[in-house]
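All protein chains but one are shown at their positions in the complex.
Per-chain residue numbering starts at 1, and chain names A and B are given in the order in which the chains are listed.
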Amino acid sequence: MILHILNRSPSASRIFQQALDAMGPDDRLLLIEDAVQGALPQLVRYFEPVIGRLFALREDLVSRGLEGRCDDRVLVVDVDGFVTLTEEADKTVSWF
Amino acid sequence: MAATEIYRYLRVGDRDIPLDPEGYLVHLEDWSPEVAQALATEEGRELTQDHWDVIRVLRDFYTRFEAAPSMRPLVKAVGQALGPEKGKSLHLMKLFPDSPAKVGARLAGLPKPANCL
Partner (left out) sequence: MTRQDMSAIPNGDLLVILRHGPHGSSWLREGLDAALVAAAFGQRVSLLFLGDGVMALLGGQQVGPLGQKGTQPMLEMLGMYDIETLLVDRGALVERGIGVSDLSVTVSLVESEDIANVLAHHRQILNF
């Protein structure tokens, strides 16, 4: 399992599509920095193929006032959860 | 990248050739066989035909790829140009003890190889 990490908003950049194309069936996607906008119910459709394996970093949601506005299907993790995700993965790949 | 810092000068004939702190040419266009000879003499190295063959391979490599080779591609390039007998790291270690890629690049007037310990 590969942990993919995305830091660009899906409404501003098509990088998310490269990340999705590169994801295997068990791979996970973590949204950080500007990418956490993708956790909003209005934007989460971009990540439809990986729902259930889609995570967003709590700290980046909080700092943007987006915590509590996330789509229910997005799994919110804090920095400790980020570390756990990294430990559970064979390797990590950053998309920026 | 070619170093730009002039550390000292090497006297070759009536010219002073600027060198960087590690003995590489500051201006790559300063190179000539006489400069190579002077660098070798300074380091107590005697240049045989085998040495000159490798120096030519190094300069051809730089012309083609705009970079000085590390050991692995140097071995390959020497093998392609001079035959498999010479394309061996042992052969190159004998010619240029210590570090063939670095010493060779210095004598051939190339920048220091980047991908090399």
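Throughout what follows, a contact is a pair of C-beta atoms (placed from the backbone, for glycine too) under 8 Å apart; a residue touches a chain by one contact, two chains touch by 3 or more.
Since we're looking at a predicted model, the values are computed, not measured.
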item	value
Chains shown that the absent chain touches, full complex	A, B
Selected residue (touches chain absent from view) among B:Ala77, B:Leu92 or B:Leu107	B:Ala77
From B:Val12, B:Leu47 or B:Ala67, residue that would touch the chain that is not displayed	B:Ala67
Touch residues of chain A, complete complex, unshown partner	2, 18, 21-25, 27, 91, 93-96
Those residues of chain B which, in the complete complex, touch the missing chain	61, 64-67, 69-73, 76-77, 114-116
